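One structure coming up, written as structure tokens, with questions to follow.
A single protein chain has been omitted; all remaining protein chains appear in their positions.
Read from first to last, the chains carry the letters A, B and C; within each, the first residue is number 1.
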Amino acid sequence: MVLQTRNDYLKAVSKMRPNIYKFGELIKDVTTHPATKRVVESHALNYDASHDQILEKLYTTNSSLTGEKIHRWNSLMQSSEDLIANMKLKRQNFRRTGSCTGAVCVGWNAQNVMWAITQEMDKEYRTKFQERLNKWILHAQKEGLTVAGALTDSKGNRSLKPSKQPNLDANLRIVKIRDDGLIIRGAKLMIAGTAASQEIFLLPGAIYKEADKDFALSCVLPRDTEGLTIIEATRPSDQRDLEDNSGFEVPNTGPTQGLLFFEDVFIPNDRVFMCGEYKYTSKLIQYFTANYRACIGACVSGQGDVMIGASVLMARANGLSSKIFMNKLVDMSINNQINYGLGAGACAMGTKHDSGTFFADPLTAHTNKVVVAKLPYETKRLTQEIGGGIVETGCMPSYKDFNGAEYSDMVQKYYKAGPCSPEARYKIARLSEWLTIGGGVPGCMHGGGSPDGARLVVRFNTPFEEYVDYARKIMNIKEDIPEP
Amino acid sequence: MVLQTRNDYLKAVSKMRPNIYKFGELIKDVTTHPATKRVVESHALNYDASHDQILEKLYTTNSSLTGEKIHRWNSLMQSSEDLIANMKLKRQNFRRTGSCTGAVCVGWNAQNVMWAITQEMDKEYRTKFQERLNKWILHAQKEGLTVAGALTDSKGNRSLKPSKQPNLDANLRIVKIRDDGLIIRGAKLMIAGTAASQEIFLLPGAIYKEADKDFALSCVLPRDTEGLTIIEATRPSDQRDLEDNSGFEVPNTGPTQGLLFFEDVFIPNDRVFMCGEYKYTSKLIQYFTANYRACIGACVSGQGDVMIGASVLMARANGLSSKIFMNKLVDMSINNQINYGLGAGACAMGTKHDSGTFFADPLTAHTNKVVVAKLPYETKRLTQEIGGGIVETGCMPSYKDFNGAEYSDMVQKYYKAGPCSPEARYKIARLSEWLTIGGGVPGCMHGGGSPDGARLVVRFNTPFEEYVDYARKIMNIKEDIPEP
Amino acid sequence: MVLQTRNDYLKAVSKMRPNIYKFGELIKDVTTHPATKRVVESHALNYDASHDQILEKLYTTNSSLTGEKIHRWNSLMQSSEDLIANMKLKRQNFRRTGSCTGAVCVGWNAQNVMWAITQEMDKEYRTKFQERLNKWILHAQKEGLTVAGALTDSKGNRSLKPSKQPNLDANLRIVKIRDDGLIIRGAKLMIAGTAASQEIFLLPGAIYKEADKDFALSCVLPRDTEGLTIIEATRPSDQRDLEDNSGFEVPNTGPTQGLLFFEDVFIPNDRVFMCGEYKYTSKLIQYFTANYRACIGACVSGQGDVMIGASVLMARANGLSSKIFMNKLVDMSINNQINYGLGAGACAMGTKHDSGTFFADPLTAHTNKVVVAKLPYETKRLTQEIGGGIVETGCMPSYKDFNGAEYSDMVQKYYKAGPCSPEARYKIARLSEWLTIGGGVPGCMHGGGSPDGARLVVRFNTPFEEYVDYARKIMNIKEDIPEP
Partner (left out) sequence: MVLQTRNDYLKAVSKMRPNIYKFGELIKDVTTHPATKRVVESHALNYDASHDQILEKLYTTNSSLTGEKIHRWNSLMQSSEDLIANMKLKRQNFRRTGSCTGAVCVGWNAQNVMWAITQEMDKEYRTKFQERLNKWILHAQKEGLTVAGALTDSKGNRSLKPSKQPNLDANLRIVKIRDDGLIIRGAKLMIAGTAASQEIFLLPGAIYKEADKDFALSCVLPRDTEGLTIIEATRPSDQRDLEDNSGFEVPNTGPTQGLLFFEDVFIPNDRVFMCGEYKYTSKLIQYFTANYRACIGACVSGQGDVMIGASVLMARANGLSSKIFMNKLVDMSINNQINYGLGAGACAMGTKHDSGTFFADPLTAHTNKVVVAKLPYETKRLTQEIGGGIVETGCMPSYKDFNGAEYSDMVQKYYKAGPCSPEARYKIARLSEWLTIGGGVPGCMHGGGSPDGARLVVRFNTPFEEYVDYARKIMNIKEDIPEP
């Protein structure tokens, strides 16, 4: 088996059926359209890394199924080392792209979670889900696929269960079970990296009871499947992506999020891994969030590393030694390492599932999620503080005013400051802006679920009564003290 | 004297000489061009307020010079009550516009500071600066002018004094003193609200010694003066302003910042209030920052109020009771009130200058600046936390996808959630996005100077040795304990 | 009228009836017993200040009733300046004593609150409460009394109303109304400064409905009234106060709190200011907390000032320049000034009551209370960080080991570090310990009520629906969006 390259990947996604829209327009080729080419480039860089002498160790591994060398993002993670390697890969991705490479993240986690869940379901229901999944994973490993993952439904009214929604499609559901497969309908929203993906792994978006069994659904499908329409989400800063500024105002990489609309899409049986087994949605969510929220610290620390780099450069470009800001730079590094190290701790204290899959410790993982929803905001604040006014609100002239207008000489004259060209200073300020208030801002708050949800898990994983007993023993209190 | 109205104001700015550019284009009429009409509208609302039965008390006052009723933003502030009224007006402005109304802020402060400084200079140098200023203030009050203010120079290399810069124009300077006035050259950058202003009040951007006396310069000039070119700064989100979305994605109000380039501009003598008196730049900066940083808490608390409102609506639009988030909403309110109340405390503990001008307490004002550079970021974070994923990264389809595309029905079907239309939900999410990551984000970090600068002032206003003596007395330590 | 001196005060409290106990013992003379002499000395310093050339301006004022010069702590506060003067006095008290001077704090506030409440009650009920109060205030001003104040009842079961408690005395109550006065029974706990007080002003501890009218009770009584027993509360560090270490380990000043037990105490009518008028307990609590929580920032900032002084000294005594810690010292100063300035802001934005009493703005005052329950903890943390291990846990030998033991020479040899004697280093470390973990720690968390109570007031003073309207107007949303 030969490991795929950037070109293999680009060719593959380039020839997919166009089903992605933005600003009312159909995108013909995601590899060249300015709205999607950056997220594709972000993922193409992964293929480069798999062939890079230094990085290949991180970006490839040997398949636990075949023993062959594969891209790591197609692997089954079966030890705390594997989980930590996932984290390392994510941190490295952010360092190289400044952004989320969503299409090697959720899909990867999804296949691992389902590896365990299918085994549990097969045991109880005598189904053959894991066999199907095994087959698909072999295919994905062989093709070196980039696989996005989708959980979040459109949800509708947050206080009603899926089956009670006025709009039954508010959550993705099984409309019909045929002999050869399923028909599904509904929407998955805010799905990272879909424009760069080849396939999309679907998981249920919540824990369901029997009444909602039609929503207990897991499968994987090519991104260009018939009946699936994708609308690219917008950002305030989209325009900069669309303009051809030769990388002057935005990087050549960057994240995207897609809105997926399923209009009676057919999924053949061998791609279906859960079909109504609602009882297992609880464990599924539990396994998924444990690993996802453990590793999410790696993303934000990688982005934080780039913010540190940009801040050092910005100080210099302003004519100041970066050492003046050492206290703040160290604070940024500490923020990064808290999220990263806490995630690694969750991995280290995890447990191995009977299926071989390794799951992170939930209490620590969800604690990390709470922290991930705070510290990166502080790191961004520091980036703006170090960078000065031109970073804070990106308060600079446009690319067109800076280059080529009749008064551009004058503009550039006044943007010269430290030991670099006005252009370099402009670009670094734009990078800092992009990272903190522009297109590069990742979704660390609600990505992978809300911090309040994580707090709930922390609550239910904290053994309050056990702690009460420690306190009573230490003070030798014999009487029972109940809730009043 | 009749108080000007919105129409008077719009007519006045509409017929000014076009000298503002954006994206390489000259803006013909700031009142109608999409890049500037929002900031103009923000200020037009001030004139409405001056004629509103409830708000007029706040937006007008009687001139201390003539006794006549004037717009408050043209007044001299001569008591702590006047300063607190300034704060109240600013908070109210943000509540009504969601944004900075910069052209009634720095210019106002500037005229007050210069009222005191001109008196001090006149006393020492037997000049007649205050008489000139008096005349101009009467004019501004009579015409009800909207006056921006400008301090920040382009600065060049931050480690060199102005007179040592390779580019002498890096700081705005007097190029020539003529009998009838001055010729000035240089740039003032990141100046809020200039596109909506009628005049611009210039102050020196730093404290200067004798070698830099050519930079010790204060004057006021019409925004459309010959030789002055203004480039509007860009934001990642500009495109939304430029599109005609009928207020769907962005409000009809909003802030702007301009870059001012002076190419040998002539300032007649009667508009010059400082001309080389470098010795007074120290007091000038001290007075200016005390009042500016005391009152800046009002801006951010006003914006915070709108974030609270948007968050309550967002919760409801998602189908959730806002009470679920009461803890976070109270945190937001506390953040607002810390900045506001601390500013009011700085005003209350201020002192009256011989000239009648009232100045806020520097220690408290600069403490407030430090806090203003932190709490609003936390309030924004909470806005994103309450609003959910569609607020966090504005992860929604574009206006064009939402309305009028062939698949828009489908899109809207999936954006229905709580007790309001999908459109209303969309608009609130866009408002929250605009406030936290889009065009509505104000410059609370570096506006009015950096927090590190404020910390320096705190340091020099903290009587460390006095505190050492208290500690020694309490422990009855007689021996002297010097720095080692 | 001649203003009382330290000696007048000491003589007066010295000859009061002994009714204070600690460790099972009756304290004969509070001015000399080691358990109480420090709090008495703290208050004696106030009388010194009233006669000090520089401080008298702060510590005295002219009576609004008689025009005569009085100790400020006996005055009626009738303007924001008066309130801010209260704050200044409190900050100065802490600077000079390192501790709470509770007996010139709550009683003062109580008489001011009751000045307004009695007027309101008199108007509705045609009572003569204010006349009685007026008479007592004239007496207090003439005698220059030190008056503690007491609100907190023992409360019993927190989930039951006073009249539903199994122990009816859990809240102080009117047992009998006689022609000449009242009989009261119950307990007031954690009352600051009682051991140093001459009289104690009682207020209801909560808001009551009709069923609880027997608890709606306000009066003032001499501290040594028959039937009142006071137990001094303990602290972990009491022993150091009791030992005679000549001020080596603890200052000669310091706070105390008393537990007041009323066993059918008689209060004559002319000292009763509320007697069952439960309807007014709501306003009473509202007025009281507004002023108390506005001014509480002054206490903690004064203590913070001493922590700064102690930290500077500690750095030097360790052989380090205090400049190394400048960042942390500035943080401490900022913490102090946030609490102080925010309190001043609450005072400045207050309102004048018909009775002449001035009340601070509740939203700002309660915001301050929330902050006061946080920042001083951070300041203490910084004191421990700067001071090093010997401050953190006071990890040093005892006074007896340091002085006079056979090995004391050896001990002192190893405690010599910076440019001062080992003894001075020892004393400063003890001061820092005392301020952060010893007897000098003030009750900033629950003193004046809990921060959660303050958050409730913030909640009810935040006009959420008004803010919702601003948000809707800014986005031009016409439809109503109700709670789901």
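In the analysis below, a contact is a pair of C-beta atoms (placed from the backbone, for glycine too) under 8 Å apart; a residue touches a chain by one contact, two chains touch by 3 or more.
A quick note: this is a predicted structure, and the numbers were derived from the prediction, not measured.
K.L.:
Which chains here touch the chain that is missing from view?
P.N.:
Counting the whole assembly, the omitted chain is in touch with A, B, C.
K.L.:
Which one touches the absent chain: C:T229, C:N252 or C:S421?
P.N.:
Of these options, the touching residue for the absent chain is C:T229.
K.L.:
Could you tell me which of A:L58, A:A317 or A:V411 touches the chain that is not displayed?
P.N.:
Only one of A:L58, A:A317 or A:V411 touches the chain omitted from view, namely A:A317.
K.L.:
Looking at the whole complex, which of C:G181, C:P451 or C:P484 touches the chain that is not displayed?
P.N.:
Considering the complete complex, C:P451 is the one touching the chain left out.
K.L.:
Touch as defined at the start, partner being the missing chain; which of A:T253, A:S355, A:T379 or A:T393 qualifies?
P.N.:
Touching the chain that is not displayed is residue A:T253.
K.L.:
Which candidate, A:G149, A:P162, A:G186 or A:G343, sits in contact with the chain we can't see?
P.N.:
A:G343
K.L.:
Please identify, in ascending order, the residues of chain B that touch the omitted chain?
P.N.:
On the chain B side, contact with the omitted chain comes from 157, 159, 327, 484.
K.L.:
Touching residues of chain C against the unshown chain: what are they?
P.N.:
Touching the missing chain: residues 21-24, 152, 154-160, 167, 169-170, 187, 189-190, 229, 231-240, 257, 259, 261, 263, 318-320, 373-374, 377-378, 380-381, 384-385, 388-390, 392-398, 400-401, 404-405, 407, 410-411, 413-418, 433-434, 437-439, 441-443, 445-447, 450-452.
K.L.:
Just the residue numbers, please: which parts of chain A touch the chain that's not shown?
P.N.:
Residues touching the hidden chain, for chain A, are 80, 84, 95-98, 247, 251-253, 305-306, 308-310, 312-313, 316-317, 319-323, 326, 329-330, 333-334, 337-338, 340-349, 361, 363-364, 367-368, 370-371, 418-421, 424, 427-428, 430-431, 455, 458-459, 462, 464, 466-477, 479, 481-484.
Here is the rule we go by: only the chains that are shown with their structure count from here on.
K.L.:
So, what's the distance in Å between the C-alpha centres of chain B and chain A?
P.N.:
38
K.L.:
Between chain B and chain C, what distance separates the C-alpha centroids? Give it in angstrom.
P.N.:
40
K.L.:
For chain C, give me the residues that contact two or more of the other chains.
P.N.:
Within chain C, the residues that touch at least two other chains are 484.
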